[in-house]
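The complex appears here minus one protein chain, its other protein chains still in place.
The block that comes next holds chain A.
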Amino acid sequence: MQWETVIGLEVHVQLATQSKIFSGSSTAFGAEPNTQANAVDLGLPGVLPVLNEQAVAMALQFGLGINAEIPEVSVFDRKNYFYPDLPKGYQTSQMYEPIVGRGEVEILLDDGSARVIRVHHAHLEEDAGKSLHEDFHGMTGIDLNRAGTPLLEIVSEPDMRSAKEAVAYLRAIHSIVTYLGISDGNMAEGSMRCDVNVSVRPKGQEEFGTRAEIKNVNSFRFVERAIAYEVERQVELIEDGGKVVQETRLYDPEADETRSMRTKEEANDYRYFPCPDLLPVMVDSAYIDHLRESLPELPAEKRARFQDELGLSAYDAGVLSSSRAMAEYFERTKDVCGDAKQAANWVQGELSGALNRDALDISDSPINADQLGELIKRVIDNTINGKAAKQVFQALWNGEGGGENNSADAIIEARGLKQVTDTGAIDAMVEQVIADSPAQVAQYRDAEPDKRGKMIGYFVGQVMKASRGTANPQQVNTLLKEKLDALC
């Protein structure tokens, strides 16, 4: 039987506010345990929450970024359950009236085509603390630094049909929130976490299968692998005559499998009710307009502009708009060198290769966009040829050239890489090479005319060598062809 996978994602994005969602404590990552937990975060008797306006603004920016409906009123609810790292015995969240309503996210697939994934809603909530099980001699330590950190939970419709689509969606969310600057998107530090709802159904069937929810998957790769495992498990189960039960599962990256945490029967009754300590959040249209005006260009718009205005391919436009840092780097490079295609080729080719090799993020690139732009400019204006440009790139990468924006020029100068375009000089070199290669000239002459094109490479190589790589290869080629053909 043919099976179809149905996937919905709940993505928890940690908002990049200075302080917590309901208290003035810092949200900075990595502090000593419990040094960023005040009376409110500890849930001491008598404390009250006060909503952080910045968290509201960020949630609304996200809503605008996915063209979502923004309700005039949203309400915080309490989700009640006991857990040691949940100080109040409830999590303040939004169950019934979330801050962001229905919206849409466009995802880009490998073949360059786009699909729209619907977002059901996004709501604000507070994060819990952390339970630490090591170093406490059989006891558990509680660190409440993270308790109260603002989260935006983005809940998709079950619109994805493959692990690849789910990853593409997650990447799209990642790029939207980082473009907006509302999250650092750092998955390793838990700034973006994801619950994956997976079910399978026979292809063509309308009704959804029973789903399993895989909790807390925290990398793009794990999302893909967890789904792959889960789909296989469910299909095997059904084909063996079994039934999928609604349950919560955990993905174990070490074993590369999902395991049951609790079934629906064991699920908590969270006893949601409106939090009486917080007033409903009223959002007026003037505030929305103000936020809308300050919205940056988002990935989908950028991608469209790169294609339409800069003439880039869908693929190039997609890659170059995938992150704000990448897009900004590319645009700066393009502005400096004045050629979008050259800039795109260099950023995706030489630069991305080097970044991958050294496992660096583009924001940590040793070559800045101005330097790369200046280098490309020298290729475009024929000061250097492509081969020399790669040498200059490597030298820049190694920190040569003094680090100024025009470092490329310094390297070109120091290494004498300036391209020789003086026809007389090239002419002389070409004559010399022909004179020094009688055997090759004879072969050339004896070959069929349509085979000669390939044979010319030898002569070009010799001339380039003689010029120490500085001759303009185009000119060399033309001259050689002229002179050799004259000998035939």
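Simple rule for what comes next: contacts are C-beta pairs under 8 Å (C-beta built on N, C-alpha and C of every residue); 3 or more make two chains touch, one makes a residue touch a chain; residues count from 1.
Operating definition for what follows: contacts and distances are computed from a predicted model.
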Notebook entry, point to check: Looking at UniProt, which of "D-ribose ABC transporter substrate-binding protein", "Multifunctional fusion protein", "Dipeptide transport system permease protein" or "Glutamyl-tRNA(Gln) amidotransferase subunit A" names the chain we cannot see?
Noted result: "Glutamyl-tRNA(Gln) amidotransferase subunit A"
Next item on the list: Among A:A16, A:L42, A:A122 or A:A471, choose the residue that contacts the chain missing from this document, as touch is defined above.
Entry: A:L42
Next item on the list: Please pick, from A:E4, A:E97, A:E224 or A:D277, the residue that touches the omitted chain in the full complex.
Entry: A:D277
Check: For chain A, which residues touch the unseen chain?
Finding: 39, 42-51, 78, 80, 82, 84, 87-90, 140, 142, 269, 271-273, 276-279
